[in-house]
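Below is one structure; the comments refer to it alone.
Apart from one protein chain that is not included, each protein chain of the complex appears where it belongs.
This part shows subunit A:
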Amino acid sequence: MAQHGGPQQRIFSPLRTALHRFAFILLIFSAFGLMLLGKADTVLIERIRAASADLVSPVMNIVSRPAASINELTDKVYNLAHLYEENERLRQENQQLLAWQQAARNLSHENNRLRELARYTTPPALHLVTSRVIADMGGAYAHSVMISAGSRDGVAKGQAVISEEGLVGRVAEAGYQASRVLLITDINSRVPVIVENSRDRAFLSGDNTNRPLLTFLTADAAVAPGDRILTSGHGGAFPPGIPIGVVSSVSENSVRVAPLFRRHQLEYLRVADYGLQGILSDKRILESQAPVNTNDTMLAPEIPTGVGVVPAPPEKPSTGANP
């Protein structure tokens, strides 16, 4: 940093400035190039993202523990202060739950008998992977968290991620030992849902706020604040019936849903592998070109192209089973 005024300096100084300027322009162009690349080659970018998650996950795994224990401490203090009210509330809830348990048992027996009568094929067994949240990509631009489970543990892209309350999101990228979970509140998240009471179908579309929107709702749908929203299972990404949230507000042009989970309290999440194909596997994305013969699958005409829903490869028996 010392200022030398030698003849060398006089020659090299302008050269260096020119070089710096050139490097700056080059970097600007590379930034825009990256933006284009991010739009064009999503598969490659996903691999790189997964690799970067793997890179920092050992550090985050350790560092997030003290953070979690601090959180636990504040929780404990809070709980101590509200012990009495909490106890009262839990007592009441327990009474209600016992009544529900009885109802559930009855229904479960009845269901089993009806299934036997109808020769119902049970859905594939559920495979759960429990993992810790090691990073929260909190911010104004993306709603996602990182979990400490990856392909090593059987986590794959597109699987449903649930907390004890309900659906949290889906696996966006699975690395070897860490994965990124796209929350249902993220602007890129779309989940096919159903309103519990009225059975109206819709999409839950995140918009980076804490209250995702219910879109593609039919005009005559009867939705009121307080209605529960469940996954519908359409598209084959998630199984039907996972609770997602409660309708929080209904206005003329938007219906908003309050998710059941609280993002700042996410600590342990379960990745559910329902053995479903999912709509997001790379193989099926490659297959997403329009089917050669649309009459082959009965699904094809209903599904608009470009929404990410890929019809299953034509199989005669499966189409025959659908009414």
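Please note the rule applied: a residue touches a chain if its C-beta (ideal position, glycine included) is under 8 Å from a C-beta of that chain, and two chains touch if they have at least 3 such contacts; residues count from 1.
Simple rule for what comes next: contacts and distances are computed from a predicted model.
According to UniProt, the chain absent from the figure is "Cell shape-determining protein MreD", selected among "Peptide ABC transporter ATPase", "Cell shape-determining protein MreD", "2-oxoglutarate oxidoreductase" or "Transglutaminase-like enzyme, putative cysteine protease". Only one of A:M137, A:A156 or A:V250 touches the absent chain when the whole complex is considered: A:M137. The missing chain, though absent from the display, is touched by one residue of A:A156, A:I187 or A:A258; that residue is A:I187.
For the chain left out of this panel, the touching residue among A:V63, A:L83, A:L128 or A:A224 is A:V63.
The chain omitted from view is touched by exactly one of A:S13, A:N87 or A:T209, namely A:T209. Touching residues on subunit A toward the chain that is not drawn are 1, 20, 23-24, 27-28, 30-35, 37-39, 45, 48-49, 52-53, 56, 59-60, 63-64, 67-68, 71, 74-75, 133-142, 144-146, 172, 180, 182, 187-188, 207-210, 262-267.
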